[in-house]
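For this depiction, one protein chain was excluded, whereas all remaining protein chains were kept in their positions.
Take a look at chain A:
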Amino acid sequence: MRTVPITARITMPASARKGEVVTVRVLVRHPMERAANAPGVAPTPRRILHAFRVTYGGEEVFRMDLSPGVTANPYVEFTTVATESGTLVFEWHEDGGAIYRREARLDVA
């Protein structure tokens, strides 16, 4: 597994009350190349982010499989329940095996 830089933006509150529903929005810069193979077009292999996973305190709270039909620069919004102070880990899995990872801290009072 290798982890390489990627432009990803995450927005969520830094703190929440226990039991509160927290909205998380994630925007990542990626061409989501769905492959091209047609007369007169330079052949391009598929290279998309095919999976997006989020863990919170080590437990998976969001998972999404992305297909070649998903737009470039995928934008995802989901909610989770604030249970305890901890780290949310965001992982994008790219064709070819690269994994891009980001983290965000949530303090729960």
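The working rule: contacts are C-beta pairs under 8 Å (C-beta built on N, C-alpha and C of every residue); 3 or more make two chains touch, one makes a residue touch a chain; residues count from 1.
Simple rule for what comes next: contacts and distances are computed from a predicted model.
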Name the omitted chain as UniProt records it, choosing among "Cytochrome C", "Nodulation protein E", "ATP-binding cassette, subfamily B" or "Phosphonate ABC transporter permease". "Cytochrome C"
Identified contact with the non-displayed chain, of A:I10, A:V61, A:V76 or A:A98: A:I10
Can you say which of A:L27, A:M64 or A:A98 touches the chain missing from this structure? A:L27
Any idea which of A:S15, A:T44, A:N73 or A:T87 touches the chain not displayed? A:N73
In the whole complex, what residues of chain A lie against the chain that is missing from view? 7, 9-11, 25, 27, 29, 72-73, 75
